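Every protein chain except one is present and positioned as in the full complex.
Read from first to last, the chains carry the letters A, B and C; within each, the first residue is number 1.
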Amino acid sequence: MPGNSFGNVFKLTTFGESHGVAIGGVVDGCPSGLKLDFDAIQDELNRRKPGQSEIVTQRKEPDTVEFLSGIFEGVTTGTPIGFIIKNTNQKSKDYSHIKDMYRPSHADYTYEKKYGIRDYRGGGRSSARETACRVVAGAIAKQVLNNIKINAYTSSVGDIFLEKPYQDLDFSKTESNAVRCPDYEIADKMISKIKEIKKQGDTIGGTVTCILQNVPLGLGEPVFDKLHADLGKAMLSINAVKGFEYGSGFCGAKMRGSEHNDLFNEDGTTKTNLSGGIQGGISNGMDIYFRVAFKPVATIIQKQDALDSSGNIVEMQGKGRHDPCVVPRAIPIVEAMAALVLADFYLMNKIYK
Amino acid sequence: MPGNSFGNVFKLTTFGESHGVAIGGVVDGCPSGLKLDFDAIQDELNRRKPGQSEIVTQRKEPDTVEFLSGIFEGVTTGTPIGFIIKNTNQKSKDYSHIKDMYRPSHADYTYEKKYGIRDYRGGGRSSARETACRVVAGAIAKQVLNNIKINAYTSSVGDIFLEKPYQDLDFSKTESNAVRCPDYEIADKMISKIKEIKKQGDTIGGTVTCILQNVPLGLGEPVFDKLHADLGKAMLSINAVKGFEYGSGFCGAKMRGSEHNDLFNEDGTTKTNLSGGIQGGISNGMDIYFRVAFKPVATIIQKQDALDSSGNIVEMQGKGRHDPCVVPRAIPIVEAMAALVLADFYLMNKIYK
Amino acid sequence: MPGNSFGNVFKLTTFGESHGVAIGGVVDGCPSGLKLDFDAIQDELNRRKPGQSEIVTQRKEPDTVEFLSGIFEGVTTGTPIGFIIKNTNQKSKDYSHIKDMYRPSHADYTYEKKYGIRDYRGGGRSSARETACRVVAGAIAKQVLNNIKINAYTSSVGDIFLEKPYQDLDFSKTESNAVRCPDYEIADKMISKIKEIKKQGDTIGGTVTCILQNVPLGLGEPVFDKLHADLGKAMLSINAVKGFEYGSGFCGAKMRGSEHNDLFNEDGTTKTNLSGGIQGGISNGMDIYFRVAFKPVATIIQKQDALDSSGNIVEMQGKGRHDPCVVPRAIPIVEAMAALVLADFYLMNKIYK
Partner (left out) sequence: MPGNSFGNVFKLTTFGESHGVAIGGVVDGCPSGLKLDFDAIQDELNRRKPGQSEIVTQRKEPDTVEFLSGIFEGVTTGTPIGFIIKNTNQKSKDYSHIKDMYRPSHADYTYEKKYGIRDYRGGGRSSARETACRVVAGAIAKQVLNNIKINAYTSSVGDIFLEKPYQDLDFSKTESNAVRCPDYEIADKMISKIKEIKKQGDTIGGTVTCILQNVPLGLGEPVFDKLHADLGKAMLSINAVKGFEYGSGFCGAKMRGSEHNDLFNEDGTTKTNLSGGIQGGISNGMDIYFRVAFKPVATIIQKQDALDSSGNIVEMQGKGRHDPCVVPRAIPIVEAMAALVLADFYLMNKIYK
């Protein structure tokens, strides 16, 4: 199956290349009768867009979403919601130097070999620009799930970690700093780190933690479509992601059953939550939390060896306007993908009641 | 969508509860003309079955697969392959004590609340017994992929880690010890650890590492169905899994781009492989490797508080025959799920050529 | 995609060949908490089974369904319902004469060419025996839809037509005669016709009409998954079907808009119902009715030319126990497929409310 659709009953299909006419998508399965808050959608896009601060890429793209269908007088009609975001800042000439070149740790080589052709401008379809469409759809999904709270934040940059448990954080602080870490002290360290890395023409990885609260009990469709399995797939489908863990995660693999088991309270909640809000693939009503690992951006502003299409190793100099660390801009993308998964399972859960 | 199918063009649907008449499945989309090696299929099942060694559950189940269709004179016909494994050792009375009880960190509570009813015997559908069907289908998938090498092994039990890179391991040693770790020294430590944990009536978590070799370039269907995204979902759908990372994984999130980028050789291979054999969601021909975290088994042979269906906290004593550590028996399951993902993408990749 | 699954949220996957060990299926997505009437399921199977009367094939097969999963103490649990029907009357030697032969207007040739191999015994997978699994699943679907009335009947055999509008028929008469026509006079003519045809070693086609009553308003998912489009696909997927029409059907193509339009009553019902209960692909609450054309069975008990696998035309003599007219036994199959479509759309319609 071609892989450009996500979800079963709340389904997003995206299209578009970084430097084509436009990127866009179709949300099929959004319930009718939802009065959309368009500002909230554009706000999410603005969180993701380039040029917001000095620690992200300096490309300027307005990233304005235009809705083409599925909405009548501001209200969803149950028909598919088509939308586009025009590509206005396509400096295609920026990329002519990579036309016949495969950059290391980019998708240039695999796209070329798989498809026999690639739109090399700005990474084409493999560009993270595509995630803007996910953010639009996720912003709609958030409105479907208006009681569920979805909060992602930067939990590490390089070796700087936010160690505090999420319960001790004030999520309202996340948006007020450039790195989107809700602890100002750690945020400052992260920002300094990214600036330092940027000065060196280098890039750095990091992790995003995401907390889902007020998720109703019962979401998830075992045995294959377990809630955490689809959350994992959603996150792993985001550019640059290398790992996903939920609840106790990799730490849980070191623990004993007697430590790890979450004992019940009489109301069905649990005293601890190492399970991460999901049992047997089904939400149990407790907070869901997970962590996502992002590798450092592959484009560095340094000399590097690349492969050309004739099989020669050639030196190339990274150019253009790139993110020194992808994590700050990944926050709204992680939230959007989480929202898409939750909306899908939330609607599905109505079927079998 | 009901969640009991996996895959798109090589598709497995499973059914069955731990203590029902039988478990089974349907493999739809297996290419015709494949002469099946039935012994190889049963061998995989035997690797997963209980009672193999003193560090796994002592239940005795023959786990004999019976094929009902899709095969004619030993050869696949292109029609769906139906199969069953009869449940022969159903000591249902073992479970009468949990009829009205929700065990901590089990799926009892979420299944009951989601569906309003549950087959409580042996965990019913949420039992890992279901994974036997995945092993059958995975064993068929392995035969479809006869040039691809799939090797999983135990890489940690509790805090005992196999630190060696996989390139230094001899996979032929994996099967020759009870814990399925290809380094005998570490294996011995792991086995001692599990025995000690078992004596205490406790359980312990661990990790499995899996290596996929000779995977052809071009597998994966971006942007959502990236090869690693579907591998991640596959692994996260296995009982007790809490995390997945591939390539550099969570470690990659601490690195710089200049360290992390995999420079090319002239033939398109790369000098390093922090990418883990996948770029932009598409296999690049290098080894694919990933790591899966398993939590400790929730059933412990100790007194523990549980919740009953009337909302009372009641003390319960774990009974029955359970695994002190799930990891050794998870090895063939991880391999099977990897094989299912690869077979699916391998066949899909024929479409767009 | 491999084509052995039907439905989206109430999904049936079938497997099995005519002369293999067993045929069977998996119903995934049946709501939990449904107390199944097993006699009703077996009754539907009995309506389809061979050997019921002198105008159908004289094969004797008990066609007993065994449920393997998804049901606990007689109630559905929301987990997949696996079932098998053992093949007990496999006279495989009956078919040795067609091993290397492609019978005219059978699927022998296309299966062999598509798959490179075929289970030639009794038609293998292409045998209508597979429809027994549809009847089992359809009987469960009927129980999900307990307020909806589904009545199919024989509306023609050869050139003998039941011309009366369905409103003038008493559906309780359908089951009381061998041809399943609810008008005894016409039924007698049809039965005589079939006996005469049978005596000649020949076969004859016919049509089935099906009436769906009390279907709630709102079923159907335009623009592609219109209710009648999926009913059409369902019917056309039944062996020997050559045509489908609903509402005014092919007659409607001769009419004028001023005659064809169904004027409303004040309560939203319509004075006429040429639309056949569906507008824009969505049920409107009126009766849904459609007609299905079945070709004559291809196996005739006469000498006929066939093609052998070496490319020679060879004379063959039809043998075995075959139906002279497929229509009487197709009634429960048509109803079952209609029930599967309705259950699927009925459950889906809960999502977007």
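Methods note: a contact is a pair of C-beta atoms (placed from the backbone, for glycine too) under 8 Å apart; a residue touches a chain by one contact, two chains touch by 3 or more.
All figures in this text were calculated on a predicted structure; none of them were measured in a lab.
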Touching the absent chain when the full complex is considered, from B:3, B:16, B:29 or B:206: B:29
Among C:35, C:99, C:113 or C:164, the residue in touch with the chain that has been omitted: C:113
Touch list for subunit C against the chain that is not drawn: 1-6, 8-9, 14, 102, 104-107, 109-111, 113-115, 125-126, 130, 156, 158-159, 197, 202-207, 217-218, 220-226, 228-230, 232-234, 236-237, 242-250, 252-268, 270, 274-276, 278-284, 293-300, 302, 304-307, 311-313, 348-349, 352
Residues from subunit A at the interface with the omitted partner, ascending: 1-2, 4-5, 8-9, 11, 13-17, 20-24, 26, 28-29, 32-33, 66-70, 72, 75, 77-82, 84, 114-119, 124-125
Residue ranges of subunit B at the interface with the undisplayed chain: 1, 9, 29, 31-32, 78, 347-348, 350-353
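Heads up, the rule we're going with is that only the chains that are shown with their structure count from here on.
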Chain at the geometric heart of the assembly (C-alpha centres): B
Same or different residue numbers at the subunit A/subunit B copy interface, by half rule: same
Chain whose average C-alpha position is farthest from subunit B's own: C
Between subunit C and subunit A, distance of the C-alpha-averaged centres to the nearest whole Å: 46
Subunit C: positions in contact with at least two other chains: 1, 9, 29, 32, 78
